[in-house]
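A quick write-up on the structure given underneath.
Of the protein chains in this complex, one is absent; all others appear in place.
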Amino acid sequence: MLEELGTTEQGDLIINVGPQHPSTHGVLHLVITLNGETIKKVEPHLGYIHRSIEKMCESLTYRQFIYVTSRMDYLSSHINNHGCALAVEQGMQVEVPLRAQYIRVIMDELTRLASHQLWWGAMAMDVGAITPFFHAFREREMINDIMEETCGARLTMNYMVPGGVAMDLHPNFRKGVKDFIRLFKSKFDEYDELVTHNVIFRQRMEHVGILSGQDAISYGTSGPVARASGVSCDVRKWMPYDIYKQVEFTEALETAGDCFARYLVRMHEMKQSLSIVEQLIDAIPEGDFQAKTKAVIKLPKGEFYSVVETARGELGVYIISEGGTTPYRIKFRSPGFSNLSALDHMARGGKIGDLVAIMGTLDLVIPDIDR
Amino acid sequence: MNAEEIKSSITAVFAGSSADEAGEWPVVAMDAEDWLNRALLLRDTREWLFDYLFCVTGIDWKTHFTVVFHLRSLKHRHSVVIKIQVDRDKPQLDSVSSVWRTAEFHEREVYDLFGIRFSHHPDLRRLFLTEDWNGWPLRKDYEDPVNMIKL
Partner (left out) sequence: MPSLEEISKSVHDLLTTALPPVMALLTGFLIAGLLVIGLFTVLGLVLVFMERKVSAYMQIRVGPNRVGFKGTAQTLADTLKLVLKEGLTPSGSDKFLFNLAPFLVLITSMLLMAPIPFARNFQMWDLNIGVLYITAISSISVIGILMAGWSSNNKYSLLGAMRSGAQIVSYELSAGMAILTVVVLSGSLKISDIILSQQNGWWIFKGHIPVIISFVIFIIAVTAETNRAPFDMAEAESELTAGFHTEYSGMKFALFFLAEYVNIFIVCAIGAVLFLGGWMPFHIGSWGAFNRVMDYIPSSVWFMSKTFFLIFVIMWFRWTFPRLRIDQLLNLEWKYLLPISLFNLLLVTLVAIMGWYF
């Protein structure tokens, strides 16, 4: 622990949770003020994995900077890349081939599935059940294998480039994805049996960490966190990019705003992602996987903002160009950063156990917050 | 409201603001004057209802700073980009964390990396960097021979 803060004047206990703590999933440092077991205040201290990606990007070309963004939200690296590619394409005025669009969306949804599977296991572990973690990883491994075949990487993909995708799909891709869909469908009920319908789990989740719809908007939350509070904000629905316009899926919405609602939203999203992949996997058209682009990309003077829906919420990529080969300033609006700001509000008045459950359902990825 | 209507209605209400040509969303530029009240108006006026602040960006233009607020109305489903020019020698701007709660973190980030002071901010401290850090890393004239890689 970095600092010895002791107790406050009122005799409250101040505890450092993190940066090395089993439930913070990375180097998040929370300073919590406790009255007995009840939380009075949660104060996040960030920056333990701050690499200043925004500053780095200022000296990287438009082709290079995408690779850095895989390291932001490493669980949805495809989607980060996708957002950056979209922003650059906006500036280049380039039309992405249909095949590339299909591939991108399929990859996005597979990433979302993998990310939610990891979240599911990790969240169950936060509330004390260790076994689900292994069950979640069993299926996640299949997605990783599929990714590895096509992209050559399992975590930081660097697959999407301005104008399309870096390389064509592996011949086994379609079969692998179909096998995965078949297996995952049969295992999904197991997830529900093991965790969703568990009485203890329900007790830990229901009416815990309630975030009202109004607060969800005011705190700028997005993704499953906002949707669990009844805020319809799915970028794929409201500002569809690539071929999301043609895909049929429902936006997962819950109104309770508690941990269980966030849980249900993500479970529902997994089903939706699966159905999106199912719709697209047989419809991938033949053709180019990449538009013809110049080797050195120069963007015109101006501003380009692209929005994508990552597994955690709305990722914004804001490029300010002065007409060169490198961005003048780049800003990543990361979903986890805004979602984290609501943590204090949600955790107040709860117990330590609630804090852990809330952090679990916020699905925080620290490199995404720190950047 | 479509983009043109938003631009014209905002520039009509706020003196000294001007519509800017830019990407997919309407852009309105204004100066730092009276920003807190304007923010309240942006959030509460019935035709605008910009209740969702999703991005706060600082930009160093070497002569001045610009703080960019990306706002969206979840009711009307329209967006607007507000650009506020801030003096570089004495960077100061009203905090809007009482209007949009999320601004508290975003403004701390901008303060941390650009050194723009947000007045009436409840807790304006460094967010990512340590308290004893010297300088404001995202400013263009920032030099750090140890940590920065020159390409």
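Here are some notes:
Per-chain residue numbering starts at 1, and chain names A and B are given in the order in which the chains are listed.
The rule is short, and it goes like this: a residue touches a chain if its C-beta (ideal position, glycine included) is under 8 Å from a C-beta of that chain, and two chains touch if they have at least 3 such contacts.
Here the structure is a predicted model, which means the values were calculated and not measured.
Although it is not drawn, the missing chain touches A when the whole complex is taken into account. Of the options A:D126, A:D258 or A:D370, the residue whose C-beta touches the omitted chain is A:D126. Residue-wise, the contact with the chain that is not shown comes from A:N198, picked out of A:S59, A:N198 or A:Q279. When the whole complex is considered, the residue among A:I49, A:A153 or A:I352 that touches the unshown chain is A:I352.
With the whole complex as reference, residues 13, 15, 21-23, 37, 124-131, 133-135, 138, 194-195, 198, 200-201, 203-204, 351-356 of chain A touch the missing chain.
Here is the rule we use: only the chains that are shown with their structure count from here on.
Spacing of chain A relative to chain B, judged by their CA centroids, is 25 angstrom. If you check the complex, the residues on chain A that touch chain B are 46-47, 50, 52, 54-56, 59-60, 90, 215, 217-222, 231-233, 238, 302-305, 314, 316, 318, 320, 328-329, 331, 333, 337-338, 340-342, 345, 370. Per the touch definition, chain B reaches chain A in the complex via residues 22-25, 27, 51-55, 57, 59-60, 68, 70, 74, 77, 81, 100-102, 104-106, 109, 113, 126-130, 137-138, 148-151.
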